[in-house]
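Worksheet: one structure, shown below.
Shown here is a partial selection of chains from the complex, left in place.
To keep things simple, chains are lettered A, B and C as they appear, and every chain counts its residues starting from 1.
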Amino acid sequence: MPKLKLGLPKGSLQVPTMELFRKAGIRIYVGERSYFPSCDDPELEIMLVRAQEMARYVEDGTFDAGLTGYDWIKDNKAKVREVCELVYSKAGYRPVKWILAVSNNSRVKSVEDLKGKKIATELVNVVKDYLKKKRVKAEVEFSWGATEGKAGTLADAIVELTETGSSLEANYLRGIDTVIESTTRFIANKRSYQNPWKRNKIENISILLQGALAAEGMVGLKMNVREKDIPKLMKIVTALKKPTVSPLTIPGWVALEVILKEEMAKRILPELKRAGAEGIIEYPLNKVIY
Amino acid sequence: MPKLKLGLPKGSLQVPTMELFRKAGIRIYVGERSYFPSCDDPELEIMLVRAQEMARYVEDGTFDAGLTGYDWIKDNKAKVREVCELVYSKAGYRPVKWILAVSNNSRVKSVEDLKGKKIATELVNVVKDYLKKKRVKAEVEFSWGATEGKAGTLADAIVELTETGSSLEANYLRGIDTVIESTTRFIANKRSYQNPWKRNKIENISILLQGALAAEGMVGLKMNVREKDIPKLMKIVTALKKPTVSPLTIPGWVALEVILKEEMAKRILPELKRAGAEGIIEYPLNKVIY
Amino acid sequence: MPKLKLGLPKGSLQVPTMELFRKAGIRIYVGERSYFPSCDDPELEIMLVRAQEMARYVEDGTFDAGLTGYDWIKDNKAKVREVCELVYSKAGYRPVKWILAVSNNSRVKSVEDLKGKKIATELVNVVKDYLKKKRVKAEVEFSWGATEGKAGTLADAIVELTETGSSLEANYLRGIDTVIESTTRFIANKRSYQNPWKRNKIENISILLQGALAAEGMVGLKMNVREKDIPKLMKIVTALKKPTVSPLTIPGWVALEVILKEEMAKRILPELKRAGAEGIIEYPLNKVIY
C-alpha cells in the first residue's frame, strides 16, 4: 500500500491541528510513542516535529507534506509547494503576529532608533530580512525563549509572537512594529507533488481540511416562506449567498435553505422574521465544500 | 459607529449568560481586565456588574440595556422597560424562588407567626413589600450573605434564594412560604428604548436570545413516508406541530420534516417507525424562531 | 400509573450507559441516594446494581428489564429474554474480550497445557464451561480482583477482561485464547415481556437506544446537483446507501441527501466535488432509525 509521509507540528499548534483533522474526519491518536501518532487512515504515516523545523524536512523530502506556519517557512527560506492556507492557531481562527517590542520606559520609538542596538528573537532570519528592508543595521541575537523578559535588560528590543498583545502588556512591553503576520500552511514537497497518487491524496486531505475549517462558524438556515414574499426575502438572503428553494406540498409556500456564517445569520434572522419567514431554524454543520 | 451600552451580570449568572449569548451567535471574551469583556459585535459595549445593581444602572442610563433577575428589578424598585423574559439560571431552564424559611425546630408555622420577629435577607425591599401585603409587622435585617446559617441563631427567619430546595435541607431549614419567583429579564432604559437605532438593536438581540433559548431541548425530525401513510402519520405528528411536507422524485413518496421538543421526539419515534416512516433521522438545532 | 422497573449497571459501564440514555432522550439523575437515580420519564423506576448481579435480578423478576454484559448473563446462567444487543462499552463502540493469559515467560502455549493447573478469574462459571468444552481439567479459583498480577505468581493462568490488550502488555502477559466475547445486552424478565404495556415500553426504549447508538459516527450529507450529473453521482453514493432526491425550483437541478458513516463521508466528499456536486454540507445527527 502506498503511504503519504505527513509531518504535523508538535507544540502549541498540536492540539488545534489534531482537532481540525478530527473535524475533517481523520482521527489521530497520539499514543505512548508520542512522536509517531497512529491514525485511522492507513495511507498516512504521521510524524510530529517542531513547527520551526517542518519546512526544512518537507523541502528535503523527509516528508511528502506537512503543516506549519508561514513565519517558519520564511525563516527557513524553504522551497516548498504551498497547497492551501489554513487560518487557525492555538488561540482561534485568526493570524498571529510577530511584534517588535521594547520596554515601556525605553526611549526607542521606531525601528530606526534601534541602529547599532541588540534585538533578541527566536525568528532570526525573518528579523534580519526585515531590518535589511528597513535599512537599519542592528545586531540580531538568537533567544532560547523567555524572550519577553529580555527587553530593556538583556537586549534593547525583542521580536516575539503574540496572538492578542496581552502578553506584551503583562510584561510591561510596548510594541512598535509588526515584523510579520503568519497563518498555518499546508505545504508539499515539490517532487512528491508531481507523483499522481501523492498529489491526489494531498488534494483530498486539503479538501477535507478546508471543508472542516469552512464549516467553523457556519450554520444552515431553513424556513418556510410564502411565494409572494420570495422577492423581499431574496433581497435579504441573496446578498450573502445563493439559497436553495424547494417546493412544499402546501400551495403558495416554498422551503428556503441557505448556508452562511453564523455571524451573518445572527444579523439577518430578525430581518427574515420581520419579512414574513416562518418556522425559521438554524442548525449546525460539520463540513462545507463549495 | 453607534454603540449600545449593555450590562451583563457578574457572579452566578455570568457563565450561563455568556453561554446563552454564544448560542445566540454573540461571542463575548472575558479577558484580563475582567469587568470590560470584549465582543465580536462592534456595536456592543459590555460591562459586568452584579445582578443586584443592574436595574439601578439601566434605570439611570449608565447602560442602555441589561440582563438581571426579576427579583433584583423589584428590590431596586427600578423603572425600566422589560424587553423579554428569559427562563434560565445557573442551574438550568427553570425559575428560581426566594423562600421564607425557619430552622427545622422552630415553632414558626406561617408568616403570621413572625409578628415582631427578625427576618434576615439580602432582598430587603421585596421582603418588606411581601410583609406589608401579608399585614405582618416584622423587622427585616439586611444580610451580607451566609444567610442560611442565620435562621434560629441570628434571626428568627430568613428569606433566601433556592433553585432546588436542597440547600435548605442541607442547613436544616424548613421553608414556610415562597416570597417571590424570579426569572432572568432583558431590560432597557426607557429613554434608550425610544431611540430608533437602539430599540432596533435591542430587539434584534432579544430575537436572537429567545431563538437560542427556544432551541434548547428541541430537535428536528426528518423521514421518508409513503403518500398513503400520510393521514396516519399526520395524526401522530400534527398533534404536536405543523410539519413541512416536500415532494421526493420517487413516485408515491414524500419527505416529512418537523421541529419539536426532544422530549416529544422520544415519545413518537417508536410510533412513527411502526406507522411506516423510513430513514428517520433526528438532528440538533441551534436556534428556533417561530 | 404503571411503572417499569429497570436495572442499570453500577461501575465501569455506568457513565457510558447514562450517556447513551441521554442521547436516546432519557435523562437520568444520579443524586444523593445514589442507588436510586431519578429520571425524566415518570414510567421508569431505576435502580443501580453491579453488572455481575443484574441477570440474577432480572431473571427472578426483581427488575422487569436491565442492561448488562453478555459475559455476566452467561456466568449467571440466567434465563432471560434478550431484547437487543448494544455494542458499546466504557472504552468505545466495540466488544470486549475475556482473554486466557499467562506470564510472558510461561511455557504454557495453549489451553491444553493447563491440565491440572490453577486459573484465577472473576468469571468462574464461564471459564469452567470453556474448559469443559475444551476437555481440559484444571482448577478455577475465584479472584476478588487485581487478577492481572497473579499470572505466574499466584496462579498458572488468568482469565481477565480487556478492551484493547494494552493492560495485558503492561503486565507482561501473553494472551493464548479468547474465552468469550461480550457486548452489552438489553434484557427482560420473561413474564414481564408477556405483559403488553411492559413489552411496549421495553420496545420503545430499545428503539431509542438503538437509534442513538446507530447515529454514533454517522452524518448527513446534502448537496445540489445537476440532473445530468445524477447517474455519475449515484454511482459514488448508492454504493453506500439509498439517497433521497428532491426537486429544486431552479430548472435542471435537484437536491440530493444521504445518511452515512462519517468514515465513508470523508472518502467520497472529494469525489463528489470532482463529479460536479455543489454546496456540499455535512451535518451531525442525534438518532438514526431505519
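Rule of thumb we're sticking to: a contact is a pair of C-beta atoms (placed from the backbone, for glycine too) under 8 Å apart; a residue touches a chain by one contact, two chains touch by 3 or more.
As the structure is a prediction and not an experimental result, all values here were calculated from the model.
> With 3 chains in place and all of them the same protein, how many does the whole complex in this file have?
Copy number for the complete assembly, per this file: 6.
FYI, only the chains that are shown with their structure count from here on.
> At what distance in angstrom does the C-alpha mean of subunit B lie from that of subunit A?
Chain centres of subunit A and subunit B, defined by C-alpha means, are spaced 37 Å apart.
> Using CA atom averages as chain centres, what separation in Å is found between subunit A and subunit C?
38
> What are the residue numbers in subunit A that touch two or more other chains?
Correct list: 246-247, 283-284.
> Using the touch definition from the top, list the residues of subunit A that touch subunit C in their complex.
24-26, 40, 203-204, 207-208, 211, 215, 220, 242, 244-247, 254, 259, 283-290
> Which subunit C residues qualify as touching subunit A in the complex?
Residues 219, 224, 246-250, 255, 262-263, 265-266, 269-270, 273, 278-284.
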